[in-house]
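Here's the structure, in structure tokens; my notes come after.
With one protein chain withheld, the remaining protein chains of the complex are depicted in position.
Up next is subunit A:
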Amino acid sequence: MLEIYFSYFKRQPLASIPVFLTLLPLLLIWQRKAYRDNAFLILGIYLMVKFVIDFIMFDWASHKRNTVVLYNFNVPVRYVLSSLIFYQKLETRRFKNWILASIPVFILFSIWDTLHTNPSLADLHNHKMVLYSTTVESLLMLFWVLLYFYNTIRALKIPNLLTYPFFWVCSGLLIYYSSFLFIAPVFHYSSKWEEWLEIGFLTYVPYMFESVSIILFSIGIAQFPDERYAK
């Protein structure tokens, strides 16, 4: 079993690294007790879910099975958890309501997108990646991040952003979704079992920036001062 994993890791290091790198912010959340802050508790759950799904995908990929069904399943789950982080952090009631309203709409949309791109759900071997959901997810997440930045600038409550944990989390999300926005719809055509579209190293770009965002999350969580979050 481990040999298969190692072999896959050697063949696909860029795709495998973020799977295990996810453990770093998780460990930091635990060590810094950042889970006492609701937003970071949700981030912890998000990272745990991400790790489990990514690891199953890693296992399936190393056994040469189509992992796209898991990816499609992960899209609404990922959006629900990451948008709930912003629900906790944004202070304006109106913006919170927007986030809450976007969650069921996006879940329904991604279900429709999955069914639309995969009329035969039972055929897991030829399961295709969603066409629109990831782009919509990227747009929505970019919007929440920019809205949070706008509120931060207006409120002027954080004296030093570099030592503020959530700023790093936002930066990570901004970089990840910015890199993903235009590549996401192309994945529908490139991530196929047969007759795929060859896009070369661009296939690995989201994985690279996923690693970057996880490192930024870790830097942010490492900024948690113990005394503040032990209360």
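Quick note on the criterion: contacts are C-beta pairs under 8 Å (C-beta built on N, C-alpha and C of every residue); 3 or more make two chains touch, one makes a residue touch a chain; residues count from 1.
We take it that contacts and distances are computed from a predicted model.
Engineer: Can you pick, from "histidine kinase", "Branched-chain amino acid transport system permease protein", "Form I carbon-monoxide dehydrogenase assembly protein CoxG" or "FecR domain-containing protein", the UniProt name of the chain not shown?
Structural biologist: When "histidine kinase", "Branched-chain amino acid transport system permease protein", "Form I carbon-monoxide dehydrogenase assembly protein CoxG" or "FecR domain-containing protein" are compared with UniProt, the left-out chain turns out to be "histidine kinase".
Engineer: For the chain not shown, which residue from A:S62, A:S82, A:N118 or A:S171 touches it across the whole complex?
Structural biologist: A:S171
Engineer: Pick out which of A:L24, A:I45, A:L124 or A:V186 touches the chain that's been left out of the picture.
Structural biologist: A:V186
Engineer: May I ask you to list the residues on subunit A that touch the chain which is not drawn?
Structural biologist: 146, 149, 152-153, 156, 158-159, 161-162, 167, 171, 174-175, 178-179, 181-183, 186, 197-200, 202, 205
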